[in-house]
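Every protein chain except one is present and positioned as in the full complex.
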């Protein structure tokens, strides 16, 4: 189950957040085989001066609609799988909330199976 | 010294946060030999629509009391040590604030000794 943190500027309503949540989760399930019932997401809504991003780094055109998605997930996905994930998140967000793909940043952090406890004080993926 | 981020829903008082802080820190000191005087913790209090977690993934029963603990720490702990850490955090939080162990998620991120500066612009664990 990935842990997902979603940073964006304040001003969107709850329905917008709900659609963003679903779009990102579907991409994780489809592209990296995250469990369909394994959603854990944290939204971080920021003032303009709290979220700073260069408007064109890497050849894109960023606006205030920028969404930054941080995903902590188990190591082992290939580069191709990660490419599919980025493509799918971008596609889903464009469909769900008309987010321009230029306004999406994704950052992955890989960890090991024993680095998770999803309840009961157990190492969920590393119990005997 | 681990860096600890604690995500939970808004509505708890400062005393609750203080007890949660102590419970988590004691577990880190006891289970992974974190320095007793090495606490660094950040609390992130969220609206209900900002913290989304599936109610039963991995066979637990999650409520709005959910606490997500992210720990950045030096690599090298064994699976058994990590298991002890999860168990200890769950136990301590149950004793301190009656948190049900089902309402605890822990996510570890391992780094290297040279990835820290705890002041003075020094690589605290990698100076000659």
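Which chain is which? They are A and B, in the order written, and residues in each are numbered from 1.
We adopt the following convention: a residue touches a chain if its C-beta (ideal position, glycine included) is under 8 Å from a C-beta of that chain, and two chains touch if they have at least 3 such contacts.
Fair warning: this is a prediction, and the values are worked out from it, not measured in the lab.
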Considering the complete complex, of A:29, A:96 or A:109, the missing chain is touched by A:109
Across the whole complex, list the residues on chain B that are touched by the chain not included here.
1, 3, 14, 17-18, 21, 35, 37-45, 72, 109, 111-112, 114-124, 126-127
Chain A residues that touch the omitted chain in the full complex:
7, 44, 46, 49-54, 56-60, 62, 68, 70, 79, 82-83, 86-91, 101-110
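By our rule, only the chains that are shown with their structure count from here on.
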Cα centre of chain A to Cα centre of chain B, whole Å, reads 21
